[in-house]
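Quick one: this structure, given as structure tokens, is what I'll be asking you about.
For this view, one protein chain was removed and the others were kept in their places.
Order of writing sets the labels: A and B. Residues in every chain begin at 1.
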Amino acid sequence: MSEHGSMISIQHLSKCFGDNEVLKDVNIEVAKGEVVVVLGPSGSGKSTMLRCINLLEKPTGGHIFIEDKEITDPKTDVNKLREHVGMVFQQFNLFPQLTALKNVMLAQRKVLKRSKEEAERIARFELDRVGLGDRADYFPAQLSGGQQQRVAIARALAMEPHVMLFDEATSALDPELVRGVLDVMHSLAEEGMTMVVVTHEMQFAKDVADRVIFMEGGVVVEEGTPDEVFNHPKHERTKNFLGHIQ
Amino acid sequence: MLKGKFSKAAVFGLACIAVVGMLALSACGGSSQSSSASSSSAASDEYTLVTPGTLTVATSPDYAPMEYQENGEIKGYDIALIKEVAKHLGLNADVQNQAFDSLVTQVAGGKTFDCAISAITIDDERAEQVAFTDAYYDSNLAIVVLKGSDVTSRDALNGQAIGAQSGSSGEAWAKENLKDIAYTPFQETPDMLAALRTGKIKAVIYDEPAAAYSIAHEYDDCDILEVIPTGEQYGIIVNTDNVALAEAINNALAEMQADGTIARLQQEWFGAAK
Partner (left out) sequence: MAAYLKPVLKHGLVTALALSLVLTFISPLLAGAMSVDVTTAKSNETGTGSVLGGEPTRVTWEALVGDGEQVSAVRVELPEGSSITDDSSVKVTVLEGTTRLSPENTAVMNKGDASVDVSFAAPLQPGQRLRLEMYKVSLPNVNGEVTLSGTYTLANGQVLDLAPSPAIEVTHASTAEKISNWLGEQPAVQAWNSVTFLRLFFQPELIVSSIPIVAVGWLISLGLVLVGFPLAIPIGLIAAFMKIARARILHVLAAIYTGVVRGTPLFLQIYIAFFGLPLLGIDINQYVLAIIVLAVNSGAYLCEIFRAGIQSVPNGQFEAARSLGMTGPQTMFYVIIPQTIRRVIPTMTSEFILLYKDTSLLAAVGVMELMLYSRSIVSLTGNMTPYIVAACFYLIVTLPLIRVVGNLEKRLALADSGGSAPKKKGRKNRRGAFAQMREEIAVNTEQAAEELQEQVRIEAHVDDASGPLDMDEALDELQDGAAVDAQIADADERGAQR
């Protein structure tokens, strides 16, 4: 079904929480190296869709393929899958008992079984990459929210993921801190990382996205290039949403 | 490390005592005048009571047939005796449950109980803290073992695990007369006998009347190995500042001896006058 070069293929995805159907027949394709920004009002199901991609939520129906492997197949090793899918959360979710460096090292050591030296080398590299090389020995509580989120990105990157998922990565940040995080995401995109970004940052979508998807009520309403979606929206609901935001 | 802690403990202890002591001294200073005034007049002929009109009695009711509890009621020879004494004195008797090893202290304190009757052996050391009435019952100690025990003589007790009631004459005897024993004190006799049954201790030592009674009733798997003739006697204890009460009780006991009350009570509780 999936074409050559496909990173993520979501087919007929549905998800119910009890009687509440939050995703209805969602179909999304993400190519390798592509940056897809998912927009939509809260409750539109965009975060749930993202969490289904690494099975933090278990889909009720449909299929999801990552690099042509069906992850919704019960036989799939979920932990193995997750190694290749990095995720950044709205609430950072750094491990508070570990320093920034140790946060980045932990999964490398335990999951990838890297040696301490290698894990530390990579961790320092990734921390440098997000601009926090000098904060390696700080605990999360000693870092600002923006810094914490950048550590969280470094932590995900250290696992050398093939795709990165960003779940409203800047929503919990004070406005003046958003910049730093977006810059990191921007440069990641430029390096060719495949990214699925759920966000409210329109400017980021316009500047960075290869494709924009607008979701509402659990379905994909519209998708296209930033220019198509922002400047020539076809659907009324998209226009309404963009009108509210802008 | 330990040393440091100890010295701190000592300092803390002393500080604590100093504070409490001062409070107590000042508190007692106020009341002692009135109490000494009353006790000086009372010393010769009148006794004082914690609650006027009532003889407040402490007992440790775990020593059948002398004192025990049945359906929440405290009974026994001692209890019947003290109630008769109270009757002779024209008082109500209020008998309350207390741990055996606190009886002397409670009565010596003088604020909570007028007297204690609880198969208490007359002993000159106890007599330093409290005053004894005349003896009202003769007793001996008994060594109790499980039937079929490998301990078959008094000498075989040396080096064994032995139990007795905390603060009892049995405890004193065991410590003084047996060698190299692992001694365990128990607050109540049922616990002591339960431990005997488990085999954790090889023998228990307590008063012969109570031992004979236990074996005749609940503890038929136990046996008296030997009666130790100590010739000890039970007395009722009162506060040393209230010797008049001891004298009044002595008079009541003499009257009860004369009018046959004691013989009747002994018949009732032991099946025979002793």
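Here is the rule we go by: contacts are C-beta pairs under 8 Å (C-beta built on N, C-alpha and C of every residue); 3 or more make two chains touch, one makes a residue touch a chain.
All figures in this text were calculated on a predicted structure; none of them were measured in a lab.
Trainee: In the intact complex, which of the presented chains make contact with the chain not displayed?
Mentor: Contacts of the omitted chain with visible chains: A, B.
Trainee: Sort through A:K80, A:R121 or A:K234 and give me the one touching the missing partner chain.
Mentor: A:K80
Trainee: Tell me which residue among A:S6, A:S144 or A:S187 touches the hidden chain in the full complex.
Mentor: A:S144
Trainee: Where the complex has a chain not shown, which of A:L98, A:V219 or A:L242 is the residue touching it?
Mentor: Checking each option in A:L98, A:V219 or A:L242, the one touching the absent chain turns out to be A:L98.
Trainee: Spell out, residue by residue, where the missing chain touches chain B.
Mentor: So the residues of chain B touching the unseen chain are 4-6, 8-13, 15-17, 19-21, 24-25, 28, 101-102, 104-105, 108-110, 124-126, 129-130, 134-138, 140, 163, 166-168, 171-172, 175-177, 184-187, 191, 194-195, 197-201, 208, 227, 229-233, 253-254, 257-258, 262, 274.
Trainee: Residue-wise, where is chain A in contact with the chain that is not depicted?
Mentor: 54, 56, 79-80, 82-83, 85-87, 89, 91, 93-99, 106-107, 110-111, 138-139, 141-146, 152, 155-156, 159, 173-174, 176-177
We adopt the following convention: only the chains that are shown with their structure count from here on.
Trainee: Taking each chain's centre as the mean of its CA atoms, how far is chain A from chain B in angstrom?
Mentor: Measuring from centre to centre gives 80 Å for this pair.
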